[in-house]
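With one protein chain withheld, the remaining protein chains of the complex are depicted in position.
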Amino acid sequence: MIWDWQYALDSLPVLASGLKITIEATLLGMALALIAGLILALARRASFTLLSWPAAFIVEFIRSTPLLVQIYFLFYVLPSFGVTMSPLATGILALGVHYAAYCSEVYRAGIESIPRGQWEAAVALNLNRFTTTFRVILPQAIPPVVPALGNYLVAMFKDTPLLSAITVLEMLQQAKILGSETFRYIEPLTLVGAAFLIMSLVAAAGIRTLERKLKPYAAS
Amino acid sequence: MGELVPPLLAGLSVTLKLTLGGSLFGIVAALVAGLSRLSRIAPVRWVATSYVEVFRGTSALVQLFWFYFVLPLFGLSLSATVVAILVLGLNAGAYGAEVVRGAILAVSKSQWEAAISLNLSRRSTMWRIILPQAVPAMLPPAGNLLIELLKNTALVSLITITDLTFSAQILRAETLKTTEIFSLVLLMYFAAAMVIAAMMRLLERWLSRTQGRAVT
Partner (left out) sequence: MQQADKPASSESTIAVRLRDVHKQFGDLQVLRGIDLDVPQAQTVSIIGPSGSGKSTLLRLLMTLDRPTHGRIEIEGESLWTVDQGGKDVPAGDEHVRSVRSKVGMVFQHFNLFPHMSAQANVALAPINVKGLSKAEANERARHYLDLVGLGDKFNAFPAHLSGGQKQRVAIARALAMQPRIMLFDEITSALDPELVGGILAILRDLANQRTMTMLIVTHEMKFAERSSDRVLFFDQGRILEDGPPGQVLGNPREQRTREFLHTVLEA
């Protein structure tokens, strides 16, 4: 038969343990991406070209090359430089760095949408760069771009199956293992697909609600 | 390092072929689904929306595996390459459908009204008036989607298609020169992405010239 409900039900616990890893990787990866992305965005806007140019190149390079290859790069190359990390840690690092590049563009768009008058008022008050950036500009720049950042969270979540390539036991890997044991792939793969779909739809709805809630705080 | 290049180039040519095939299929899927989402016939809209939501809401790699393992059960024995082009195209097409839809909706309502006042049929209006104005707006996001497609081709290495990434894995197992290999591979993908971006810019420029000044 095409679909075995009993088998499907039986696979749920294993897939759930994979889901746990998936979520862990996503949350930690996103935390890294949000912080590193902000650093990259600020570096890109620095007037010091030795800082801004490499930052721009890094962002462009990461966004233009496959995440899978970046994962392999870190997984195979880091040990040869003496850095040993678990596959999960490597995967989180890869996800974080990859999405930091995307987040930095989001931050940049937010910062550039701040009216020039705000920068000028900061100069007129003789505020230093640190105060201007962290007390005046970023508090206005970040709330409007939170939905865009949320979309990247969802995108990262959907990219976690790539970690199966370096043996991380997330959902897809668990499904593949189950399938290879029983030679029945359709149930675990469909369940994994359904799980992603449901969580994506829920997350998308959540982001829309967040967008509505943040609207009053956008710069007037 | 020089001996690494030829096998990688062979992998690159497979990658580029997959990108091309996936793009063509994806463009068709994007146009069909994008237009269908704007259809006045409800079932057509629902089917298109379901396709878009499912393919955008699930992981590309999961889609690839699902089709690779499940299609044979339905009697379809397709080569891995065909499955790859199918899935990559459908995935890109789902995102492309939203680009198509957005660009069409962005064309000013007054254009529709002018067409109605001239008694043009809905089909004529769409093909002769609306789409030609919508297409220039589709190009920048389409360029990004093409680069996404290029990057997604790397996933086919996990269903054993000998693309650039798979070739890298083989070379790594043979020579253990991991840093050189993966650096070269990243540079090759980067170069390919830059070429695609440049081609899209040329296309945008050509289109704006042949269409006269920009229309809103």
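The chains carry the letters A and B, assigned in the order they are written, with residues numbered from 1 in each.
To be clear about the criterion, a residue touches a chain if its C-beta (ideal position, glycine included) is under 8 Å from a C-beta of that chain, and two chains touch if they have at least 3 such contacts.
Remember, it's a predicted structure, so these values are computed and weren't measured experimentally.
Enquirer: Going by the touch rule at the top, give the shown chains the omitted chain contacts.
Expert: A
Enquirer: Looking at A:14, A:27, A:109 or A:127, which residue reaches the missing chain?
Expert: In the complete complex, the chain left out is touched by residue A:127.
Enquirer: Which listed residue, A:118, A:151 or A:182, touches the chain dropped from view?
Expert: The single option touching the absent chain is A:118.
Enquirer: Can you name the residues of subunit A that touch the chain not displayed here?
Expert: Against the left-out chain, subunit A lists 115, 117-118, 120-121, 123-128, 131, 135-136, 139-140, 217, 219-220.
One rule holds for everything that comes next: only the chains that are shown with their structure count from here on.
Enquirer: Starting from the mean Cα coordinates of subunit A and subunit B, work out the distance between those two points in Å.
Expert: It comes to 22 Å between the two C-alpha centres.
Enquirer: Looking at the complex, which residues from subunit A come into contact with subunit B?
Expert: Subunit A residues touching subunit B: 2, 61, 64-70, 72-73, 76-77, 80, 158-162, 164-165, 172, 175-176, 179, 185-186, 189-190, 192-193, 196-197, 200-201, 204.
Enquirer: Could you list, by residue number, the parts of subunit B that touch subunit A in their complex?
Expert: 53-54, 56-63, 65-66, 69-70, 73, 147, 150-155, 157-158, 165, 168-169, 172, 178-179, 182-183, 185-186, 189-190, 193-194, 197
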